[in-house]
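Have a look at the structure below, then the notes.
The complex appears here minus one protein chain, its other protein chains still in place.
Chain IDs A, B and C follow the sequence of writing; residue 1 opens each chain.
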Amino acid sequence: MGEFKHKIRVSWFETDAAGVVHFSNYYKFFERAEMEFWRSLEIDYKKIMKEYNIWLPRVEASCKFISPCYFDDELEIRLTIGGLARKSIRYNFQVWNLSTAKLAAEGHMTVVSVSKDTNRSVAIPSGIADSLKDFI
Amino acid sequence: MGEFKHKIRVSWFETDAAGVVHFSNYYKFFERAEMEFWRSLEIDYKKIMKEYNIWLPRVEASCKFISPCYFDDELEIRLTIGGLARKSIRYNFQVWNLSTAKLAAEGHMTVVSVSKDTNRSVAIPSGIADSLKDFI
Amino acid sequence: MGEFKHKIRVSWFETDAAGVVHFSNYYKFFERAEMEFWRSLEIDYKKIMKEYNIWLPRVEASCKFISPCYFDDELEIRLTIGGLARKSIRYNFQVWNLSTAKLAAEGHMTVVSVSKDTNRSVAIPSGIADSLKDFI
Partner (left out) sequence: MGEFKHKIRVSWFETDAAGVVHFSNYYKFFERAEMEFWRSLEIDYKKIMKEYNIWLPRVEASCKFISPCYFDDELEIRLTIGGLARKSIRYNFQVWNLSTAKLAAEGHMTVVSVSKDTNRSVAIPSGIADSLKDFI
């Protein structure tokens, strides 16, 4: 079961007055890792929208915040596929803080395949589902 | 069991290229409602930090995204207390879109009481716990 | 010459690790004041986009950061019209920190009228230009 890794450097604007990364940013880190994951499969998100004519809107996201991240820390986002259903994909994430060598956060996002024309959920195109085979 | 309500207008910068509120903003809406909730109890978050010498860092947050919100929509964030433990508080949230009359999102945040001096979890000060009595 | 005022409460997520509002947020405050300004003229931005079929993209924005704003401070954004040309509008802004009674920031934004169909700049519709008469 494959794992995709993406590194991110904490920006100053991602911190808050407690001196740590504001929790809302972890969801943005998840999304950045997701986009780089699709790019690594050579089926980037622009292509998903244009060729397959679908969006992948989020229907659920959760995160546990385990240890704080600070300005300029280097983070590694690890993405695995937690589930693939006919119309939805679940990504699981871990955020490892390479600067503190600690697990910083752990969470998931579930996305649904939605036609850009009808705005209704549709089966995940087989070209997309197939590309995930090394991660199931 | 009390419920606290806070209204928010969707800003342009909270939308994304799908024309809807980006999902990461719902967590910010939760936080804004949380702050206004404490203010409504006359025990605002600044006071929590200064007088009680604690933070309330988030240890977990989740959200289900049920129906989209658009630029300029008026939202009502409804906060209830989902649980009060010795050291933690769970807030439950619903985001009602008053412009579409639909439930837009539903989620929770769990915060832990942490001493600003020792950086360790401590019992929630009784002054704070008592203030929640109408919401339990 | 009219002035429009809009109040904003500083959110926790708008602060950074220096304990103050991150400078990028002032531009968001400007935009929120701009939207409320149009609403106050009963010609809100949704209407501008739908009825007049134009956008008002920003072509320039600047800000001087004069004194810091902190979490939970109450701010008053003051908007005046700094200039009205055939195709562009210049808004001037002051951000007054009501909690510290100091001028926090001062800046401007210039927007251009652009057709949503052709994506080219066009004259500001007279209905919009006329609505600004009390502010020139």
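The rule is short, and it goes like this: a residue touches a chain if its C-beta (ideal position, glycine included) is under 8 Å from a C-beta of that chain, and two chains touch if they have at least 3 such contacts.
The structure displayed is predicted, hence computed values, not measured ones.
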Sole contact to the chain not displayed, among A:K7, A:K46 or A:K116: A:K46
Residues of subunit C (touch criterion as defined above) contacting the omitted chain: 18, 20, 23-25, 27-28, 31, 55, 57-66, 68
Touching residues (missing chain, whole complex) on subunit B: 12-13, 15-17, 19-20, 22, 24, 70-71
Hidden partner interface residues of subunit A, rising order: 9, 11-13, 28, 31-32, 35, 44-46, 71-72
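Basically, only the chains that are shown with their structure count from here on.
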Fitted rotation between subunit A and its twin subunit B in degrees, CA, nearest 5: 180
Copy pair subunit B, subunit C: interface residue numbering same or different (half cut): same
Centre-to-centre distance between subunit C and subunit A (centres being mean Cα positions), rounded to whole Å: 33
Between subunit A and subunit B, centroid-to-centroid distance (C-alpha), Å: 24
Between subunit B and subunit C, centroid-to-centroid distance (C-alpha), Å: 27
Multi-chain contact residues (two or more partners), subunit C: 12-13, 71
